[in-house]
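For this view, one protein chain was removed and the others were kept in their places.
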Amino acid sequence: MKIKELRSLVVLLVAFFMILPAGPAAAEKPIVIGAPLSTAFLYGWAAERGMKLAVDEINAKGGVKVKGAMRPFSVVVIDTRDLEPGVPVSDALLAVEKLILDKKADFIIGGPVRSEAALAAMPLLSKYKKVSILTTGVLTPAYHATVEKEYDKFKYCFRIHGEAKNLVGEIFANFDELKELYKFNNLFIISQDVSHARGAANLVKDIATKKGWNVTGLEIYPTGASDFSMGLLKAKNTQAEIINIWMDMPESAILLKQWYDLKIPALPFGSTLAAAEQPGFWKATDGKGEYTLCNVVNAGNAPSEATPWTMKFYNAYTQKWGVEPEGLGSSSSYMAVYVLKDAIERAGGLDSVKVVTELEKTDVMGVYGRLRFNPKSHQVIPATDPKEGAVGSILQWQAGKRVVVYPKSIATGSIQLPPWMKK
Amino acid sequence: MEILIYGTINSAALALYALGFAMVYGVSRLPNFAHGALFVLSGFMTWYFLNSLELNYFISIILTLIATGVIGALIYQFILIRIRGMEISEIMATYAMGLAILEGLRWGGFKGMTYTLPAFISGSVDVFGVSVDYQRLLVVVIGGAVVGLLWLFTHYTRMGLALRGMAQDERAALMLGIDSDRMALVAMAFGSSLAALAAICLLPLGNIVVEAGYNVLILAIAVCIVGGLGSWMGAVLAAFLIGFAQILTVVYLGAHFQMVVALLAIIVTLIIRPSGLFGRQKELEERV
Amino acid sequence: MTTEPILQVKDVTKAFGGIQALNGVSFDVYEGDILGIIGPNGSGKTTVVNCITGFIKKTAGKVFFRGKDISRKPPHKIADMGVTRTFQIMRPYYSLPAYKNLVIPLFSPRAKRTGGWRGGGKLGDRNTVGIDILEEIGFERDSFVPYKMASSLPTGYLKRLELARCLALKPDIIFCDEIFSGLSMSEISSMVPLIERLQMDGITLVMIEHRLRELFRVANRVMVLNFGEKLMEGTAQAVMADEAVKKAYFGSENVEELMGNANG
Partner (left out) sequence: MSVKTGQHRQERIDRGIRIRSDGIYALMSWRELSYLTVPRLALIVGMLVLPLVLPGMYWQRVVSIACIYALLAISFDFLAHFVGLVCLGGAFFVGTGGYLAAILNTSFGLPPLVTIPLASILGAALCTLLLLPCLPLRGVYFAIVSLMYPLFAMRVIEALNILGGTDGILGIDSFSSRWVEQYTVIGAVLLFLFGTRRLVNMDIGLVLRGVKDNDQAIRASGMNITRYKTLAVFIASAMGCMGGAILVHIYMWSGISQFALDFSILPIAATVIGGSGTLAGAVIGCLILVPISELLRDFGTLRIVFYAVILMGFIVFRSEGLLVYGQRKYHQFQRWTRL
């Protein structure tokens, strides 16, 4: 009995060893893109899908032209679990090394997804001289700040999606609009207890006060908190008209449900509100998510007419994966592959340093506007007009649909107020 | 007033989290680290019955309760029974089990933030001028009911008394011809069902996510420790202590001290009263 | 014995919750004494020892050793001063051979100072010292008993091992908690001379016993406890003669008879 089961266990083990070599099937000398992603989380799988879509399209067209030869891309995704609680970052770093050393990845695109993990991976990348383009999750300004500080060391690191500061900018554009529309003046901030969220929240607070808003309170909830009634009631009692939410933890859905049930007369305005980015959000909150505003960082993650390419991408994605682009990471990862392709073709080879210089020269009309990197900090240049740079987009849930309300240049609707807020 | 009401609600929730864990440990000295996993699992189970099999909500709840109970029993029968008494092994095995369940769910596509259960009754009322949604009130009611029933069960039914006997002194119970394994089995089943119950009451407030498993486990353990491992009435009291403590911190200290306060509570409690606030007297001897 | 008492116990009191386990017990122990403490079950004999050796905190009362107040000292300090004890429930280090069991106490600061039992001055290799001690108290070396695993030793040897653990510290006083109980007649009769030898070596003993006959053979003074109170103190004969003791301890029965049973 015992022994038999043990044997079956051993067999199982052996089976694993057998399977291992069977990695992704390789065509003639493909260019390997390593993608360290936390695939069990939205920001992870959204990026994975975006990337794979782009690669398929490119390979369908024959691949990347390198010195006359057409070489296909191949993606190797590794689950880093770095968004998981209780998993040390070193685990994610080991994954990155596996990509570089074991899977022989030529470039790293996507993650690591957690800010601190991404920062931790920088030394590794510079050690192995691997060009990497962050496409999801990481919003901390520290990232490109580090690149700028030690350019020669960290020049291999790029980021193609917006970062916290841009978000803040976009948010205020909206606040001001609301201000003049409805005479809003009281702002309440709720944030998750993670450094980037806290930092951003405080930033918002300062700027708001400068801009003459009356910040009636700042609540910081620990990750995993599951009751926000006190915070919401505070907001209500202080006559707040907007609640600015900085949370990417799943429990944020609870917050919005409570908001709806308690009929709090303040507009929930999410930033990195992962829960609300997803199309499934409506069902998840059985409709209680209506009127929620949230920022999906880059256009293309929600339907809009930012550029001719936007809807093309949007539909292709929806067709391939049977679900609309869900949130941060989809469009940026998609573009990252194209940007890299061009850079390689211009560099005429895979040499990291050459590719870096070519990436710095990048200037294309992408899914979410004109993509250029700041040559010093390797951060994509933001703008409110897709013709100028990478645009973000802010959407509001209206009758079960994600309606883009900002920037005006690509908006498909305008902000609505819940009935109990109508004066 | 708000503090009072939401404190009670929060406490009731914590109590629901903890009861299952406390029960299992109390009876069979088994630290069931798969508790959180069972919590999440039963959540998804109900969701599945409800949306994929399109069963009636009530039926699916009953089914879930039973199914989870059975799973708990199976875990005991096929895994734990072999390593009974080897504490570290028990912890590791249950922990691994929990991990397997959670990650398995995730692999099975139950990821993201789009799963949820409908509230029993939606809408909200004003209680003493504080608006509370029905679901939360329900949580309190059910929490109270569960505690009450548990008390009756353990004081007035044969099996309940047997369980308590086990909890008091396993040897003596054995001498009185109480089959310790069978009781532990029952306890596991009950504990699991309690976890499921908690899930069903609390999940409609938010959404079903795998990550919740870990938080639930930590909270449950925290409550049980402060309440004194093994005494489930102690756990209930502790739930109220921590529950109000948290709300008060939110109100007066700011929410991000919630967790710090909770952890601090545990460490301090243990250093001052090793057997927990309501632990049995003799366990004070644990201190050298 | 007219000399200054080596150990003075001044109305020690101990209450567990509501129960009064000891109620103002006080007595003196003189150098070279063998004091017997007897009393019915639950009369607080072991509690006295625990209080004196500091293993439980006393509710009230004082204990002086060679004039120094040791009432509030932790057990290891007290033991370090030379007031040692055996345990009623023997828990040797089962996973170790007998002589290794002694290496542990021989490692203690006091043993380092005193050099252990008869070792005099500096301590040699702890293993050999340990074996010497064991041999002294009747572990036959040539039949390899000291090398046997503690788990495989019979009760008689375990009791001696308990004693040896105290001897390793070169103690001034040993509190023997029922070292006769559970032993066969022959074992006891081989134990008695050992006790007497310890006395000759100038070690003061306080013996808690149920086996009155053997106790009375060695003890030169006996104290009787009853319900946590000191009933009387005196020579064996005096104790046996005393009416109150008879009532409390032996009920109405005849003393000799009962002692007969006790031995049978």
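To keep things simple, chains are lettered A, B and C as they appear, and every chain counts its residues starting from 1.
Note that a contact is a pair of C-beta atoms (placed from the backbone, for glycine too) under 8 Å apart; a residue touches a chain by one contact, two chains touch by 3 or more.
This one's a predicted model, so the numbers in the text were calculated from it and none came from an experiment.
S.K.: For the chain omitted from this view, which of the shown chains does it touch?
M.R.: A, B, C
S.K.: Which candidate, C:G32, C:P75 or C:G156, sits in contact with the chain we can't see?
M.R.: Of the listed residues, the one touching the omitted chain is C:P75.
S.K.: Consider the whole complex, including the chain that is not shown, and state which of C:F16, C:F107 or C:F144 touches that chain.
M.R.: Of the listed residues, the one touching the omitted chain is C:F107.
S.K.: With the missing chain put back, one of A:D91, A:D176, A:D206 or A:D363 would touch it. Which one?
M.R.: Reading the full complex, the residue touching the unseen chain is A:D91.
S.K.: Touching the missing chain, which residues of chain C?
M.R.: Residue positions of chain C that touch the missing chain: 53, 55, 74-80, 84-85, 87, 91-96, 100, 103-111, 126, 165-166, 168-169.
S.K.: Since one chain isn't shown, list which residues of chain A touch it in the complete complex.
M.R.: Within chain A, the residues touching the omitted chain are 1-2, 5-6, 9, 12-13, 16-17, 19-20, 23, 39-40, 77-79, 81, 85-91, 93-95, 97-98, 101-102, 115-117, 119-120, 122-124, 127, 140, 142, 146, 150, 193-196.
S.K.: Which parts of chain B are in contact with the chain that was left out?
M.R.: Per the touch rule, chain B residues meeting the hidden chain are 31, 79, 82-83, 86-89, 91-93, 95-97, 99-100, 103-104, 106-107, 221, 225, 229, 256-257, 259-260, 263-264, 266-267, 270-271, 274-275, 286-288.
One rule holds in what follows: only the chains that are shown with their structure count from here on.
S.K.: Which label fits the chain touch graph of this model best, line, ring, star, complete or other?
M.R.: If you draw each chain as a dot and join those that touch, the picture is no line, ring, star or complete graph.
S.K.: Just grab the chain with the largest centre-to-centre distance to chain B, centres being mean Cα coordinates.
M.R.: C
S.K.: Please identify the chain lying most centrally, where each chain is represented by the average of its Cα atoms.
M.R.: Of all chains shown, the one whose C-alpha centre lies nearest the global C-alpha mean is B.
S.K.: How far is the middle of chain A from the middle of chain B, if each middle is the mean of its Cα atoms, in Å?
M.R.: About 35 Å separates the centre of chain A from that of chain B.
S.K.: I'd like to verify one number: the distance from the centre of chain A to the centre of chain C, where each centre is the average of its C-alpha atoms, in whole angstrom.
M.R.: 75
S.K.: Residues of chain C touching 2+ other chains?
M.R.: none
S.K.: Can you pull out the residues of chain A that are in contact with at least two other chains?
M.R.: Not one residue of chain A touches more than one other chain, so the list is empty.
S.K.: What does chain B use to touch chain A in their complex?
M.R.: 2-3, 6, 9-10, 13, 106, 111-116, 118, 122-124, 130-133, 135-136, 202, 205-207, 209-212, 214-215, 247, 250-251, 254-256, 258-259
S.K.: If you look only at chain A, which of its residues touch chain B in the complex?
M.R.: Its residues touching chain B are 40-42, 45, 84-86, 193, 198, 219-222, 224-227, 229-231, 233, 249-251, 253-254, 257-258, 261-263, 274-275, 278, 280-281, 283-286.
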